[in-house]
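For this depiction, one protein chain was excluded, whereas all remaining protein chains were kept in their positions.
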Amino acid sequence: MGIITLEKSDHLFWLGRYTERVHTTLKMYLKSSDRMIDSDPNYYAEYCKKIGITNIYGSRENFVKTYPFDESDPNSIISNLNRAYDNAIVMRDYIGTETMAYIQLAIDDIKTAERGDTPLADLMLAIDHILAFWGCVNDLIDDEQIRNIIKLGKGVERIDLYLSLNRCVSDIQKEYRRMKQFLAKSLMRYDESVLYTMDNMLSQYEFDYMNVRNLLRNLFVVSQ
Amino acid sequence: MDGLIKNADTINKLLARYGVKFGIYKNGEFKEQLFPFDPIPRIIDNKEFSYLEKGLTQRVKALNCFLSDIYGRKLIIKDGVIPEEFIYSAKGFLPPCDGVTPPKNIYSHISGIDLVQSKDDNWYILEDNLRVPSGASYPMIARELQRRSTPDTFLNNSVIDNRNYADLLKEVMDYVNTGGINVILSPGRYNAAFFEHSYLAERTGAILTTGSDIVCENDNLYYIDYNGKKQRIGAVYRRISDEYLDPMTFYEDSVIGIPHIFEAYKKGNVALLNAPGNGVADDKGIYYFVPKMIKYYLGEESILLNAPTYLPYYEQDMKYVLSNFDNLVIKDVAEAGGYGVVFGNSLTKEKKSEFIELLKKEPRRFIAQEVIDFYDLDILDNGERVPRKADLRAFVLSNGETKVWPSGLTRFSRNPDSFIVNSSQGGGFKDTWVLSR
Partner (left out) sequence: MFLPTDSARQRIDNLHTQVLNCPKYSMTRDNFNNKKLYGAIEKPHNSFEVTICGTAKTGLDIYEEYTLNPVEYSLLKVQTPLTAPGKKLNEYYKNLELDKFSGTYDKALHIMHTLYYTFSYIKGATDIHESAETALSIGKGVCQDYAHIMISLLRMEKIPARYVVGMMLGEGASHAWVEVLCNGYWYGFDPTNNKLVNDEYIKVSCGRDSNDCSVIRGKFYGIVNQLQTESVTVEEV
């Protein structure tokens, strides 16, 4: 292809971010519903607080029933997946029909899970299809730049989520190193001074997670 | 074929998987719908296809000659073959295109000609679509998926492969390209045919764009990448209509067009597929004159038949229309997509006199046609074969030579009482097989 416009790079980047958000939150959802069975029935409230979404669920049952499925809830998993789809559908010519199909299939999985008798088990199919999507990104997209912009989005989202979920320092450092590789290969414009500050911070044994999140948010704010 | 019927669900599932949808606005809200696919193909044998091929090639050649004449020397008017009112009052006649010759003098690169077969086995032309005919992508991807689900069917029947449509389209774009990349200009994902735009871009290697990343500079078009680098564009397969193409020349409030693209085109620096202004040739009022055009430009008799058509504009025809109103179908020449079509016998007494009033007031606005006794095609309805009305959109591509794609879009009405097959009104589609023997 060779030519990616600003608008298209944006779609690729957000396709990566939303797909990753769905992937990680789906896994978190399965984990948290397990945790709420006996040890911590109100864990959902803490979860909402951590990832920064409004707790509109009111009860454990309601959270389990609606958080993945409710399309009218902008923070639900399906809403984020729909956003991934919105970014994918306009990029068919860059990522290919075959790759795109896995986002469509994941949407179908979540809808089927909502109607089925074993929603939690059925949701695992959505995770399978998201993984297949990433497989296609690696395998079928020949253009290195396109691939790396999508994966940059994925990397940025993952760090952001890991920071908000309070994952351990070494996990975050590892994801940060990966993200930086994609950043270099994506040829995207970013603020070098922000990256420099982040480099310094993340090379420490301890750092303020909030600060890193803010820096991450400013990484792509580049004056024209 | 039994295999196809048995695997109909599989194919529909695969179509859903690949996002084979069209958009539709219901109560002001955008919705994506699957385009219902029927597994029983329309089959056209080789001999019949040769006949259609000859007729369609002839028709499209004449239509291209007509466009070149109308925006050029206008001999067909001077020679009195078509009354000037029919040209100048046609909505599709665009004065800014007057005197402009498109690259390689091709106006209609991709023509979608709608035909129906009647019970007496004749094919009739329903209408020509020379502006932005859509639909080729659906049978193209459906074939791909059918070959995957029931390979034996295609092993045992000699069906000509139709998946070369993208190659044909690319050849056409390359042929008229003025030096630069090919792009497909789409109004965006909320357009009914967005699937097709994106799929054709993927398959032809053209770049899909909504125009926001295109600029016109020094009468050349450029595509701008995210570092601000510019690349020249040589051909635009535009899927937006003429009036929205360039706010500086046409509809001033258009937000999806590209300012000054028309100047670049006028100066020969970019090819537009199809050329702006083609609407004058696929106007429902001009349809009546196509057989006369064929005679005039090519010196041949028309191979394919027009549905018997009357122009209330001519006094004699008006008389006929009024006395046979109940047997005719009346079409508003300005409407498309199955809208503005009225069956004489379907009107209440009140509505009928209202309509006749309008007809007398604006005779140029309508044409009347005999209702053709359609040869129905079987479709599968809850596992049972039932007959339904269907038409065929044949795709004819012009790049110096004129080629008919050996397939087409067969659309059918799902409602047993309806003649209207448009996808926007709930129709479905079938694969169209052209046999190699």
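As written, the chain order gives the labels A and B, with residue 1 at the start of each chain.
The definition used in the following text is that a contact is a pair of C-beta atoms (placed from the backbone, for glycine too) under 8 Å apart; a residue touches a chain by one contact, two chains touch by 3 or more.
The structure presented is a predicted model; accordingly, all values stated were derived computationally and were not measured.
Considering the entire complex, the omitted chain makes contact with B.
Checked against the hidden chain, the listed residues B:96, B:188 or B:426 yield one contact partner: B:96. For the chain left out of this panel, the touching residue among B:144, B:263, B:317 or B:332 is B:263. From the options B:19, B:55 or B:247, the residue with contact to the unseen chain in the full assembly is B:247. Contact with the chain not shown here comes from a single listed residue; of B:31, B:78, B:119 or B:319, that residue is B:78. In the full complex, chain B touches the hidden chain at residues 73-74, 77-78, 84-85, 87-89, 95-100, 215-219, 247-248, 252, 259-260, 263, 266-267.
One rule holds for everything that comes next: only the chains that are shown with their structure count from here on.
Interface residues of chain B, counted against chain A in their complex, comprise 16-19, 141, 181, 188-189, 194, 198-199, 201-202, 206-210, 212-213, 223-227, 229, 231. Those residues of chain A whose C-beta lies close enough to touch chain B in the complex are 1, 3-9, 86, 89-90, 92-93, 96-97, 100-101, 104-105, 108, 187-189.
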